[in-house]
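Removed from the display is one protein chain of the complex; every other protein chain stays in position.
The block that comes next holds chain A.
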């Protein structure tokens, strides 16, 4: 105990000196600096106060007292922050047009690690690769999408409704009951009936949690995690039921080579010629590797204003794997597999 006290005293002395210096330097600033050490929460009052200059709230042994002091400390901090903000705003206003441009806040998206697979639109090789891949028949206008939607065995509750609503979003989609069939046996039948997509919604505890999207006749197959599904009924301020018109598709932010493949996979779900009369848009927005799906109806109110109305359902997808060829989880070759703790070790690295 003795030793520790001595130690703290020494620390105090050195801090005192520092404090004096700061006070001298900023004689007119009322509030001394709050933070000097990042590790401990320190309570500092003006030098005349009863507390020793470096006083840590955590040293108070009475819990209630400690809580009170901590609240005070927090309040103080907040006040200072607000003051600073006000001051800056005033300065900006005073400067008027000459004010320096506002700093862009740092986010993990704009600090993204450079990805060498980012697609350059002028690259011949990638263009050729994409021009001759499995979706080329669709993008050349040779096939029309036809989608089969099914679920895991014995769907219950929300999953059934989710399937039905998906079928209203995707034109030319048919919902079938799974009847305990193996996917590998369904696929040849689908190919024989000219389906171009097989969509399987998996459920766990009556909630949809997985989506297998298999492009037919020869792949690829993507496996997604599905989360935060909100059905039409649960959406506030939603519009009337969607019409049968072909929607427009917006694909946002799919920049890497893998992202391009996934974007093409989604684009090929919808017919290529949207019927603009319907004024419906399906959006796949990629942000931080999560793909957000939204379905809207828009209206141009005048030349400047647009109104949108969500039609639902909305859900979020996260890619787990992309497999070459049709569904074959055992012997199929994977083009990309999410390896947790290896790939997402860097928070600023994104795959899509």
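Heads up, the rule we're going with is that contacts are C-beta pairs under 8 Å (C-beta built on N, C-alpha and C of every residue); 3 or more make two chains touch, one makes a residue touch a chain; residues count from 1.
The working rule: contacts and distances are computed from a predicted model.
For the chain that is left out, the UniProt protein name among "Elongator complex protein 5", "WD repeat-containing protein 74", "Uridine kinase" or "Thioredoxin" is "WD repeat-containing protein 74".
The chain omitted from view is touched by exactly one of A:97, A:125, A:244 or A:303, namely A:125.
Considering the full assembly, A:343 is the residue among A:175, A:281 or A:343 that touches the omitted chain. Of the residues in chain A, those that touch the hidden partner chain are 116-117, 123-126, 128-129, 132, 257, 324, 330-337, 339, 342-343.
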